[in-house]
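For this depiction, one protein chain was excluded, whereas all remaining protein chains were kept in their positions.
Labels run A, B and C following the written order; every chain starts at residue 1.
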Amino acid sequence: MSAPWSEVIDPDMDADTEVIPRMNMIQALNSAMDVMLAKDPNVLIFGEDVGYFGGVFRATEGLQKKYGLNRCFDTPITESGLIGAAIGMGAYGLRPVVEIQFADYIYPAYDQLVSEAARLRYRSAGDFWAPLTVRSPYGGGIFGGQTHSQSVEALFTHVAGLKVVIPSNPYDAKGLLISAIEDDDPVMFFEPKRLYNAPFDGRPETQVVPWAKHPLSAVPQGYYNVPLGKAKTVRAGEAVTVLAYGAMVHVALQAALESGVDAEVIDLRTLVPLDIDAITQSVEKTGRCVIVHEATRTSGFGAELSALVQEHCFYHLEAPIERVTGWDTPYPHAFEWEYFPGPARVVAALRRAIGA
Amino acid sequence: MSAPWSEVIDPDMDADTEVIPRMNMIQALNSAMDVMLAKDPNVLIFGEDVGYFGGVFRATEGLQKKYGLNRCFDTPITESGLIGAAIGMGAYGLRPVVEIQFADYIYPAYDQLVSEAARLRYRSAGDFWAPLTVRSPYGGGIFGGQTHSQSVEALFTHVAGLKVVIPSNPYDAKGLLISAIEDDDPVMFFEPKRLYNAPFDGRPETQVVPWAKHPLSAVPQGYYNVPLGKAKTVRAGEAVTVLAYGAMVHVALQAALESGVDAEVIDLRTLVPLDIDAITQSVEKTGRCVIVHEATRTSGFGAELSALVQEHCFYHLEAPIERVTGWDTPYPHAFEWEYFPGPARVVAALRRAIGA
Amino acid sequence: MKNSPALSLRIPEPRFRPGDTVDFSNLNIPEAGVAPRPPIDVSAKETRDLAYGLIRVLDKEDRAVGAWDPKLDIAMLKRGLEAMMLTRAYDDRMYRAQRQGKTSFYMKCTGEEAVAVAQSMVLHRDDMCFPTYRQQGILIARGYPLVDMMNQVYSNAADPMKGRQLPVMYSSKDYGFFSISGNLGTQFSQAVGWAMGSAYKGDDKIAAGYIGDGSTAEGDFHHALTFASVYRAPVILNIVNNQWAISSFHGIAGGEDAPFASRAIGYNLPGLRVDGNDFLAVYAATQWAAERARANLGATVIELFTYRAEGHSTSDDPARYRPAEEAKGWPLGDPIERLNRHLIALGVWSDAEQDALHKEVVEEVRAAAKEAEKNGTLSEGKRPSVETMFDDVYKEQPWHIRRQAEELAALS
Partner (left out) sequence: MKNSPALSLRIPEPRFRPGDTVDFSNLNIPEAGVAPRPPIDVSAKETRDLAYGLIRVLDKEDRAVGAWDPKLDIAMLKRGLEAMMLTRAYDDRMYRAQRQGKTSFYMKCTGEEAVAVAQSMVLHRDDMCFPTYRQQGILIARGYPLVDMMNQVYSNAADPMKGRQLPVMYSSKDYGFFSISGNLGTQFSQAVGWAMGSAYKGDDKIAAGYIGDGSTAEGDFHHALTFASVYRAPVILNIVNNQWAISSFHGIAGGEDAPFASRAIGYNLPGLRVDGNDFLAVYAATQWAAERARANLGATVIELFTYRAEGHSTSDDPARYRPAEEAKGWPLGDPIERLNRHLIALGVWSDAEQDALHKEVVEEVRAAAKEAEKNGTLSEGKRPSVETMFDDVYKEQPWHIRRQAEELAALS
């Protein structure tokens, strides 16, 4: 069976940089921050263990050494405190890029993000704003147990004033992170940690193939961006539309391959603002829709997608919209693969969706 | 025009209590706590300003005087701290009933609720649990501006392990609160503050009619309960199903009346666990569905309802499911009635739903 | 174990409840002038007595005494007096406007005017204050137009906040006044972040954060002190201890057994406890902290010991939980009266001048209100235009908000 990403539509790499090295997602993220630290003196990076050590996933490795203590430093372990400080710095005119070590640990900062970062521009009628970027690894597939595996995106998509971005490959990761840092609104940037070092299609039993073998690991060394708010069709198809993001993009591609269903797979990339046109165009064509995410089902972002699809495409829909998601339980350590929505579950949903 | 609640189907008051006084919602809630403090020495009440003063909305008035300092007391202004303490007390074997002064101020406690209260039973495999009840006024209609008007329910419906309850009238408020306090799981109990002193159908220009004139203000003085997880059909109809909760139940009834559309209005009462049977039975009958809530639209609980309805009733649906919700903005002080989803917006949705 | 006593909870209660006779004689109030004024590079530990004491300058004879006397010239004193009086007159007018139904809500700072006014006179306009809802005196002392403040309170067509915020939640970058949040405490750590921004850039601006006694219990208080200490941020962290948090007395926040200022020492930050109703003491302590911050020596925590003389807000009736006469019994007096008496004691002021000034500020406020009401009030007249309610959620309006704006427009 060939790797599912052999079906990936090639990226349009319009960045005018000579060298196109291979990067895994961590390297791509690191490169984005490197580029932005060099480009804009107002960009600075902080978070727990991101300084000398370079972060528990090594995303900020070498940046303190290269740019100095002031530009990339450790913070006390208080997610609320560090977001609060970042808001103040943002209001000062800086562009803080902060890391929350795991998305599971973002809750202490929820008030600062929801009540403050998201609302500052609105409540002051544009007098103040805080252009912060909050990076955080999320999702499962690493036997992290219930506090290193959570998918929290829906808790932020409900909050007007925040943008929510989730990349699925190194090329997008770098380009989207640069866009997020340059954006004047607060951006929640969730990184599917299972994809950091290699793509993963949801089949733990198969051998890991490194990013280097994936076309989207060809990442220009210099500056480029991938715009926020634009989805990407990563597999064209006629039978059913699959909406996915993060690690689930790879699972969806694998499921399309395994099932033989002619699925069109859309990588949403940005959840808010959503690329509704890409979605409706596809569903109007296929008449069927499967939504895949790792988060708990009830009130997950899949609910919003399902609601939007039926609002926009009701008269085109030929079968119920399917949701393939994590269960409404915490992520249980011993049952990683029973919880993780792998290709088997997506295949089943694809078959149901096409009535097979 | 007659009051919309004249159409309310009468409650089945099977509680064997003699006196049925009239209570507004605050009195009903107070009565529920009074009954439970008397019944169970493990019940205690705390929160900001709930002690001597009796709470900024007077829900705990008189309880400290009646039961003593220990049973009903003020806490420091730290929502996280007071929920943390409540979890510890719950684990000790108590049944804390805590007040978060406004739902807008619940975010500092989000971590304790999501990471701790919701997961304690699961992660300890039943070794520990914390049966706390978190009461909090929510919603707009009182010119409270963006930090006294928020509807936060969807942020909790996404969290496995929490129950979410929202009453729409004094009778239910008391009966549901008693059930919540007796429940062994953590229950988020959101109170539509606009309904505290009188019902409100979304028409600010009409004169306030007190609860006393509403049949559901007949609240038994003693113990009774309304079970969690059960919706209630508050208006029978054939043309379209309206799903609502809290203040929106009254708005929906008013819209049905105004529009002349033969709507069936379901008061969900409990969002998690949801009474899916009541919903599907109705939608299968009407083939149309309008969902109404005050919260911001994107990723609101309406999204989950919409997704569920189309999953369960796809082949019965004759028109797109409509969502009438608050806008994806903070609640702007000057535009209370432009933000609040009043009957005019519901009427328009009802008409669209029936294709009129 | 079995012979240990039954445990019990201690639920703190204030000394006086409605019906009780107010008697503050057991409150330990050090004499004016006795607190030493250490050099600004003092170690945190050495400020211990200041954190447990009370810095006071104005003595019983209304003279300025001791090391903390800031020795202000008469013009400055008069400016302070006038700004405090204008603040009080403004509060009175807006309170009445709310009672008349012209707006939904209002909050006074009566009795606490010295805090905001004195501090804003020390700080530069390009320093940034992160105020709570009781520092309107900052804007007033800095000459922000009263009419614009009122436009905000009325949520009218000229409201600089476009009707988005509850009354009193002002914002003005130009006047060094950060957008007020309804959420308590959150801005304390933001103030530290802003100050860190200035330090990061190698600028010379400093920040001032404000938090109420009750709100010190929020985590933000701890985060702010931790960050300020670790990164040595140029910030003044003010705790406005007005004894009450709505109906809860300061003891519910843990302020009875250890003064709030004393929290600072454990973070290696100097803590000053200051008579908040003593304009000169507030001025001097702030000056000390500002010099310290500008000299790159880091943050200072100042507890401003004052009293909330009126209700929490227009939604509150304090007589339900404290004796109606408690405010009058407050032993540290009223900041306006005290500065007035000081000027008289200096021989440069008279009761007649005070009366005339009072009339002047009342008239100034009255005129401003007339002007503001031309732009509408919450209940009547012009409003901000409705479409604007969909702006500024993001810098650019995304499609879904645009469609919602259209949906609303289509309804009318």
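The rule is short, and it goes like this: a contact is a pair of C-beta atoms (placed from the backbone, for glycine too) under 8 Å apart; a residue touches a chain by one contact, two chains touch by 3 or more.
Small disclaimer: the values here were computed from a predicted structure and weren't measured.
J.: Indicate each shown chain that the hidden chain touches within the full complex.
T.: Within the full complex, the chain not displayed touches A, B, C.
J.: Of the residues C:87, C:104, C:120 or C:226, I need the one that contacts the missing chain.
T.: Considering all chains, including the one not shown, the answer is C:226.
J.: With respect to the chain omitted from the figure, which of C:254, C:329 or C:381 is a touching residue?
T.: If we include the chain that is not displayed, C:254 is the one touching it.
J.: If I consider the whole complex, including the chain that's not displayed, which of A:115, A:146, A:254 or A:270 touches that chain?
T.: Residue touching the chain left out of view: A:146.
J.: Taking the full complex into account, find the residue in A:70, A:197 or A:281 that is in contact with the omitted chain.
T.: A:70
J.: Of B:121, B:148, B:232 or B:333, which residue touches the hidden chain?
T.: Selected residue, touching the omitted chain: B:121.
J.: For review purposes, identify every residue of chain B that touches the missing chain, sorted by number.
T.: Residues touching the hidden chain, for chain B, are 44, 70, 75-76, 78, 80-82, 84-94, 108, 111-112, 115-116, 119-129, 160-161, 163, 183-185, 229, 272-274, 276.
J.: In the whole complex, what residues of chain C lie against the chain that is missing from view?
T.: Residues 1-2, 4-12, 44, 124, 196, 198-200, 202-206, 217-223, 226, 229-234, 251-254, 257-258, 262-268, 294-296, 298 of chain C touch the chain absent from view.
J.: Of the residues in chain A, which ones touch the absent chain?
T.: Residues of chain A in contact with the hidden chain: 48-49, 51-53, 56, 69-70, 73-78, 80-81, 104-105, 107-108, 143-148, 297-298, 327-330, 332-335, 338-339, 344-345, 348.
FYI, only the chains that are shown with their structure count from here on.
J.: Any idea which chain sits dead centre by C-alpha averages?
T.: Checking distances from each chain centre to the full centroid gives B.
J.: Measuring centre to centre with C-alpha atoms, which chain is farthest from chain C?
T.: Taking each chain's C-alpha mean as its centre, the farthest from chain C is A.
J.: Report the inter-centroid distance (CA atoms only) between chain A and chain B in whole Å.
T.: 33
J.: Taking each chain's centre as the mean position of its Cα atoms, how many Å separate chain A from chain C?
T.: It comes to 42 Å between the two C-alpha centres.
J.: What residues in chain A touch two or more of the other chains?
T.: 80, 108, 111, 115, 119, 122-123, 160-161, 272
J.: Give me the residue numbers in chain C that touch at least two other chains, ranges are fine.
T.: Residue numbers touching two or more other chains: 162, 164-165, 169, 181, 183, 219, 393, 400-401.
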